[in-house]
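Moving on to chain A:
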Amino acid sequence: MDETDAGAAGRRGSRGAGAFGHWYAGWRSALRLARRDASKHRGRGALVVLLVGLPVLLISAGLTAFATDDVNPVESLPRVMGQAQAVVSLSDAGVAAQRVLQGPYPMDGGYGTAGPAEREPGVPKRAPWTRERVQRLTGGTVLSTTTTVVRAEVGDRQVHAAALLVDGRQPVTRGMASLTSGRWPRTADEVVVTPEGAAAGLPTSGTITLAARGRPTKVTVVGTGTGWATATAHADLVALPAAEEAWEAPADRPQSFLIARSQPVTWSGVKQLNAHGLLVESRAVFEHPQEAQADPDVPPAESESDIVVAGIVALLVVGILLETVLLAGPAFAVSASRQRRSLALIASNGAPRAQIRRYVLAQAVLLGVFAAVVGAFLGVVAGLLAIRWWAASSHAMNAPGPVDIPVWEVLGVGACASVASLAAAYLPARGASRLDLIGVLRGQGVTARPVPRGLPVIGLVLAGIGGAVLAMNIANDGHEAGIAIGAIVLVAGALMLIPWLLSCVGRLGRRLPLPLRMATRDVGRQRGRGAPAVAAVMVAVTALTVLAIANTSDQAQARRDYQPQAPMGDGLVHGGGPGWPSAVAAVVHRQAPALDVTPVRRVGISQWFDPMSTSPDSHLPTSTTVVRLQKASCAVSPPGARGKSPVVPGYGSVGRCTALGSDRHDRRASIGVVDLRSARDLLHLTDSQVDVLARGGILVAPGREAVHDEHATVLAGTRRVTEYGQAVGSLRDPRVDRIAAATVSTATLDRFGLAGDTGALVTPATAASHHWPTFTDALQLHDPGGPVSSGDEDAITQHLPQNAFLQVERGFQSNLALLYSLLFGVFGTLVLVATLISTALAQAEGRADLGTLAAVGATKRLRRAVAGSQAFVVALVGSLLGLVVGFVPGVALAWPLTVEHMGSYDPATGNTTLADAGAAAPVIDIPWLVLAAVVIGVPVLAALLAAAAIRKSPEVTRRAA
Partner candidate 1 sequence: MSIRQGLLALLAQEPMYGARLRSEFEDRTGGTWPLNVGQVYTTLTRLERDGLVEVSGRPDAEGRIAYRLTDAGRAEVTRWWSTPVDRDSTPRDELAIKLALAVTVPGVDVQRVVQTQRTATLRHLQDLTRLKSRNDPAGVPRHELAWQLVLENLVYAAEGEVRWLDHVEASLARAAVGRREETRQRDVREADRGDGADASAEGHPGTSEGGREAHGIPATSRRRRR
Partner candidate 2 sequence: MSASAGAPLLELIRVSRVHGEGATEVHALTDVSLQVGVGELVAVMGPSGSGKSTLLNLAGGLDRPTTGQVRIDGRDVAGLSHRGLAELRRRKVGFVFQDLNLIPSLTAAENAALPLELDGVGVRQARASALESLGSVGVAELADRFPEEMSGGQQQRVAIARALVGERRLVLADEPTGALDSHTGESVLRVLRARCDEGASGLLVTHEARHAAWADRVVFLRDGVVVDTTGAPPAAEELLDHPSGV
């Protein structure tokens, strides 16, 4: 280093333009020297650049990928509404009978209903919504649009194709659909094929045979283009809206209308339309949602989970940057220590302390800024490439949004990384500015400074406070924020304890064998180099401990609370649409003939409906009989009294009187149908229970309060069915029956196909006698030789029809192995990196000692032992400390994750009422073995790696006279 240069700079500065000139000249000189130093020591410089730049690269890539993938509302505008001002949809499953309460983004955030909808004057109730009707309300030009799914025959296969139905000829649809070649369809039997459709197998010219619900239709391909079925999914075909009827294809979503007019649809306009039961996505509101968000009627947009996610991301970023500081610290410390003599010369030439600090900091500035810039740039590029690759791969279901670079966030990360790099160099810089000049210039080694007395005390206090805050938050089931703060304070306190701990470690070297003694003494005295490495290891192991404990506990709780869906080893096939059971049974018979197939039947109609069903009987009924079991506490007046229908309290919508119902979504409220012989053999019913069934009675699950005096009240009536298979409307023509009933244990019901998923049982004869509709809900597959093999499972799954799926119950599937390997991989690598960097630096610094050792007759083995010991000590101390520190937050995190508040869940109504009496005990499962493996295994591994890296025997490197 050129000390005259530096001294001159200092002197020149002091004579110059006052404080600022001095400061500027000092930095300029420091930066120049830093540049020369960096070009001389490329290895160390490259290390720092890597340590600082890599996290920046990863974070930038993640941010960019996330931002690009995310299609925000403004980006989705052209896809959703082309050039129109708004898209209007029918709420309430196309009925639009209720007023709508929506936010600015009704499709994402959901909407509510509030009261009956307004009707325009002169329009009858239940008038269908047509283009003209909408146009009268909104003005401008209105185009209808929807999407549907059809089956296309391609060769001998059948391909499902999503079709966007809109008139592409209208310029307002540009953005939703665009033409690449050919022309737009003019009639309902012309289509445009998109690249995605072509990739699925659709021809780009000629004709296609489509099959919807009705007869197969032939359509002609008249062009190719692109179309968006939703904001994130491409369509395979584009056709006119009239095709919906022509193909008899069921609409995939309620009818929508594009509003093309010059005036934007403001928020007040949206609310007006809402009053009529219409959902509105308005361009003006998407672009400027403030007015909508300020509206008090609108439910708050940002859910709590978003805040939690943001918090976790912030913690992650902070953690990564902290690791950067800790990993890069030793490199700067070594650099400062190597330049000790030059810095002392500069100081003896008159440079003030601040200038000495600047020399060390300048390196951090240079390397850190360089690394941050390069890392950010490469990260953005990497993120974009990753998204492009992801979208092109077959796994992607959604098309990502346009290129979106979160400039401010990336700049922020880069700035943080630069600051982190400066922080890493700060302590070495301070140490350098406080050199014992005389000692250094004389060539004496660095004396080990004692640990400042106050530091460990502060550290202990902080750790205590942090731990207390954590404990308090657990006990009171507090905020995530409180837990996070407590954890951070605890870790900060522990970090401050490290120098003192290291000096203690150094003192206990006396009894150890030579290599370990040298390693512990070295780490205890050269704390500038050792402490950051130990801290880095500690932070990594803390994070690992917390995550391991939390996840293991969580898994243990999930295992405890696991509800099998079927008897162990059996499979269940669910499907939809009439005729599917025989199709599936045929598949099973072909693929795995050894399996027994048993239908699981229930009272009611299938909730599944397959629009692609080819059965001639594929229309859903327009109304169905609904069977409800009344709670015993609700009184029912006998029929015929006062000549009117019996008054059944709470019928219509489900009220407090329904124990079970065949029209309920939850299977636990359903009534299963099982024949007598199976009931006797498979369910192990007692004779009295069998008798009840034989007499046309019903066996009910416990806790439903339906059985009173060995009888139960059954209410049957009809409700309307929508084309989506939902029973809606009020219960008409009610009939009340009293039938025999008995309570049966859940264990018994568990044996009925779906464990715990049935509310009651009757025989087919009983159901027939009451004219109750039954359907096959699922097919149970049983392998008499044991559990269903995965070979059979795969074979069947491949050949199942589109809407059927098979699930084999194999018990609780723990993904702990995957989790542990992930944790091990990430954090283990971090620990190894920190340790090996520190060891490499120690080896580089200790070269003079090597000569001495060689002269005394040490062999390569000793050198290996020393290197391994150095790595071992650093990693072990850091790991042990990390384990202890991570214990408390780990348990603290596991507590709320696994505490379960018992309550009662009513499957009939879907409500949960929380019980006041005690929560279930939290499950705290500490994976001792895994933690021990990390705490002991990783240091051993680091030691082995460090030892293996030694290639040469120690050599006496002395100048030959």
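Selection rule, in plain terms: all candidates are chains of the complex that A comes from, given by their letters.
Annotations for the structure displayed:
Everything below uses one rule, namely that contacts are C-beta pairs under 8 Å (C-beta built on N, C-alpha and C of every residue); 3 or more make two chains touch, one makes a residue touch a chain; residues count from 1.
As the structure is a computational prediction, the values presented were derived from the model and not from experiment.
Checking the candidates 1 or 2 against chain A in this complex, the single touching one is 2. Residue ranges on chain A touching candidate 2, taken from their complex, read 443-448, 511, 513-514, 517-518, 521-522, 525, 848-849, 851-859, 862, 953, 956, 958-961.
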